[in-house]
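The complex appears here minus one protein chain, its other protein chains still in place.
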Amino acid sequence: MNQAMTTAFDVAVIGGGVMGCTTALFLARAGMRVAVVERDSLCRGASGVNAGTLTLHMTRAALVPYAIRAWDMWMNTDAWLGQSVLATAAPGLSLAFTEHEKTLLQQRAAARRGYGAQIDLLDRDASLALEPGLNPAVLQAAYCATDGFASAYLTGRAYHAALREAGVHIFEQTPATRIDRVAGMYRVTGPADAIHIDATRLVMAGGVWLEPLLAMLDIDIPVKTLVNQLIVTERMPPVMQSVLSIANGLLSMKQFANGSVLIGGGWQGVGDRVRGGVETVPDNLIGNLRLAQHVIPALAQARVARIWLGLEAETADAMPMIGALPGLPDAWVIGCVHSGYTSGPYMGKLLAQAMLGEEPELPLFDPARLMVPVEALAQPH
Amino acid sequence: MPDFDVLVLGGGPAGVNAALAASAAGLKVALFDENPAAGGQVYRAPISSAMPPTGDLLPGDALRHELDQSAVTTYFNHVVWAVTADYRVDAAGPAGPVHCSGRALIVATGTTERVVPFDGWTTPGVIGLAAATILLKSQGILPGRSTLVAGCGPLLAAVAAKIIEGGGKVEAIADIAGLGDWGRTMPAMVSRPDLMREGFHWVREIWSAGVPMLSRQTLVKVEQAHDGLHATLAPCDAAGRPIAGKQRSVVADCIAVGHGLTPSSEITRLLRAEHRYSRQAGGWIAVADQDGRTSRPRLYVAGDGAGIAGAAAAGHHGTLAGLACAIDLGTHLGTHLGTDLGTDAAQLRSRVQAARQAHAKAARFGRSMAQLMALRPGHTDSIEPQTIVCRCEDVTRAEIDAACDAGAHDMNQLKAWTRCGMGPCQGRTCGDVAAELLAARVHGGLREPAGCLSARTPLRPMTVEALTGNFSYDDIPIPMAAPL
Partner (left out) sequence: MLNDETMRIDNSNRATTIRFFFDGQPASARVGESVAAALFASGTKSLRASPREHSPRGMFCLMGSCQECLVMVDARRVLACRTPVADGMRVETVPEAGINA
C-alpha cells in the first residue's frame, strides 16, 4: 500500500465502526466521494464485539428518542444496509430483587418514560408469567415491549458490502498517524507515511481513540476507555425469551436463535486503548456470572464458551459528542455514546444530515462543551 | 506473596522434567494437568494393570515415579481455564475451583492433532490417530473390528502395529507420503537406533499381518453404510492432493486419520508473548531461546508445544526450561540459591550444557518426524466446497471462501464473518486448516498476515456453576450502578 491518493475526497471518515460507517454510507448515497480510514478491520472495535442489546432499559434516558429511531433502523436493515445483523425484536425486562432495586427500577423507568419510552411496571407474578425461567425471588420488573438484540459480530461484513456498493473507498489496517491542513484540504497520513488521503471534510469517528485523534487537530477532549467484559455460552435449549437486565444496569442478557446466551453488563476487565482488552479480572467474571445465574437459575448448567473484552468510549459527562468541531472548517466528530451500538446507525444518519446542510431531526451534542474544564459542565440527569 | 516459585502447565515429558529440574534446584513448584496422572499423550498411563504393557509403559512409569518422589505439588484432574499476566492460574478440579500464583510460568501443553477435512470426516466412527492411540494404549480398547489407518506421519505405523498386537484387523494403511519422503528421514533416524528398531518392528508386524501399505494415497470420502464405513482412497501428489488414477474403496468399522500435530500455543498467545509461524515446527509457536525463554519475563515454553521435536527432545527441553527458570529466578529474586545437591549456580550451568547436548541429539530425530507431519502447502486445496471445515458450527469451505472473497483478511475477521472458530472447540480443531485456506486465497499462501484466532479465556469451556460456586445475592460484589 504505497500510494498518495491523487484525487481528493469530499470527506474522509476516520474510524470504521457503526457511527463512522453509517455517516459514510449516507454521505456517499448523497453523492459525496467518501473514504473510510480504519486502523483495523471495519467494525472490529466496539461495534463488532458488544452485546448487541437494543434496549431502552440500558440506554441513557436522554438518548431514548435516538434509540427508538435506531431500533427501527436495526429491525429494517434490508431497507438501508442490505444485509441482516439478525436483529430480533423481543420484550425487555429490567428486574429488581431488593427494595433498593425496586426504587432504582421505578426511577429509571420514570426517567425513560419522560423521553418517550413505553415502560410499564410488572409485579412478581406478571414477570414470571412473561419469563417463566426467572428466579422466583424477583420482586418487580420494568417491561418494554419493543426491545431486542442483534448479533454485533455480523456488523462488519454488512457494512463492508454496503460501503463498497455505495462506492466508498475503504482503507483498513490504516491507523491515522497525522492530520495536516494542506492547500485547504485535510491530509490524513497512514503508518510509515505510506499513504496520504486528502479530503475537503473530516469526520472523526474513532471511538476510544478519539482523544489521541482529536489531539492531532490540537483539540483536547478527554475520553475515558471502559473495558467491558462479555461472556457467551454454548448453544442451549431455550432458557429465556426476553432481553434481561437488572435495575442497577449491571447485567444484560439475551439468548440468540442458535441457543447461545450472551451476558454483559459493563463489568470491567484489564486493558486500555493502547493494548486493547488484555485480560479478565476474575472477581468481575465471577460477579457477572453470579448475577446472570441468579436471574436465570438454569444457566448454572450452561458452559461458558468464550469471554472477551470490548472498549467503550465515555466523555466527562457520559453523553455523546456529535457535531461540528469548533475552530475548524468542515470538521466533525461522532462518538462516545453509552450503548452506542443501540443508537449508532441513527446517530450516523443524523450527522450525515447535518453535514449535508439539512436540519437534523433531533438535536446533536455539541463537542465544545467538553473542551471546557469539568467543573463548569452541567450536571448529568 | 505468590503461592509458588513456578507453575508448570502440562504433565507430559516436558512438563514433568521441567518441574523436576526446577524443584531439584530448590524452587517451590506446582504442576497442573487435566489427566489423572502424568505422562501426557506419549506416556499416557493405562487405566488398568490388567492391560498388556506397551513400549512406552516403562519410561512413563519412571516419569510418574520420579514425580511422586519429588517435592512438586501436583494438581491432576485439573482443567486450567485462565492464566493472567502476573501468572495467576485458575483451574477447575474435582473438589471445585482452584487458583494459585507463581513468580514464573512454564508452559508445556503439547499439541493437538491436525486433520485436513475430507468429505464425510465428521461421520461417527472417524477418529484421530491420537484418539486411536489413546484407545489402544490407555483404555485397552481396539478402535474397531477392522480399522483403516490413513493420513501421514509416524503415528500411522504406530497405530497399525498396536491394533495388530491387540488382535485387531487393519484394512490398510494409506500414507500421503511416498517412500522417498521416508527415505529422507533415514539420516536422522540413524541417530536413534532404538526408535529406528521400533519402527522396523512395526513395519514387520504390519507386513506379516498382510496389511496393504499404500503410499501416496489419500482419503477423499467416507460414507456410513449398513456394513460399516465406506472409505474412498485416491492416489495423490506430494502435497496430498488427489490426482487422476484408480480410486479404491475400503470398508472398515473405524477410520483412524491424522495429518500431523499442531503445537498448542493458546496460553502463550493469551499472555501476548511474541510468536512466529513455522510450518516445520507444526504451526504458530512462541519465539523462544534454546532454553525455552519467551519474549515475556519468566515465561517459558518446553516440549512439542514449543515446536515439534518428539518425546525424547521434549524431556530434555523441559529440563532446560526448569533450569533456565531456576537461574532466572535466582537472578530475579536476588537470592543465592541453596547449596543442595545440584543447586549452586555453576552446577546449574553445567547441567544446562549437558541438557542442551542431549536435547540437540534427540531433536534431530524428532524434527525429521515433524517434517513428515508438517502441513504440506497445497494440501488444503483439495477440500471440497461442501465439506465442513469448522465442525462446531458446521461452516463449510464454500462459506470460508465466500468470506475471503468478500474481504475477510485475517482469522478474527473470518471468524466474525462465518462463525468459524466460535464454537466450543475455540478453533483448536479447525483453526490451522481455516488459516491455511484464508492464507492461500488472500495472501498468496503466506500464513503471517492471516494470523491466528485470538486466544481467549476460558481456555476450555467451563460450566457457569463451576465458576460461580455457592453464593447468595448479597455475596455479589456490585460495582457502581450504571449512569441514569
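Going by the order they are written in, the chains are A and B; count residues from 1 in each one.
Criterion: a residue touches a chain if its C-beta (ideal position, glycine included) is under 8 Å from a C-beta of that chain, and two chains touch if they have at least 3 such contacts.
Note that the structure is a prediction, hence the values are computed from the model and not measured.
Undergrad: Given that one chain is not shown, what are the shown chains it touches?
TA: So, spelled out: the chain left out of view touches A, B.
Undergrad: Of the listed residues B:A130, B:A252, B:L323 or B:L453, which contacts the missing chain in the full complex?
TA: B:A130
Undergrad: Considering the whole complex, which of B:P2, B:P59, B:G140 or B:P235 touches the chain not shown?
TA: Answer from the full complex: B:G140 touches the omitted chain.
Undergrad: On chain B, what residues meet the omitted chain?
TA: 34, 41, 47-48, 50-52, 79, 112-113, 122-128, 130-131, 134-136, 139-145, 166-168, 388, 391-394, 423-425, 428-429, 460-461, 463
Undergrad: Considering the entire assembly, which residues of chain A contact the chain that has been omitted?
TA: So the residues of chain A touching the missing chain come out as 234-238, 257-259, 301, 303.
The working rule: only the chains that are shown with their structure count from here on.
Undergrad: Centroid of chain A to centroid of chain B, CA atoms only: how many Å?
TA: So the centre of chain A lies 39 Å away from the centre of chain B.
Undergrad: So in the complex, the part of chain A that touches chain B is made up of which residues?
TA: Contacts found on chain A: 41, 44, 48, 58, 60-61, 97-98, 104, 107-108, 111, 137, 153-154, 156-157, 160-161, 164, 172-173, 233-234, 248-250, 266-268, 270, 278-280, 282-287, 289-294, 299-308, 318, 338, 380-381.
Undergrad: Enumerate the contact residues on chain B facing chain A in the complex.
TA: Against chain A, the touching part of chain B is residues 82, 84-85, 88, 90, 99, 270, 272, 403, 406-410, 412-413, 415-417, 422-424, 426, 454, 456-458, 461-465, 467-469, 471, 473, 475-479, 481-484.
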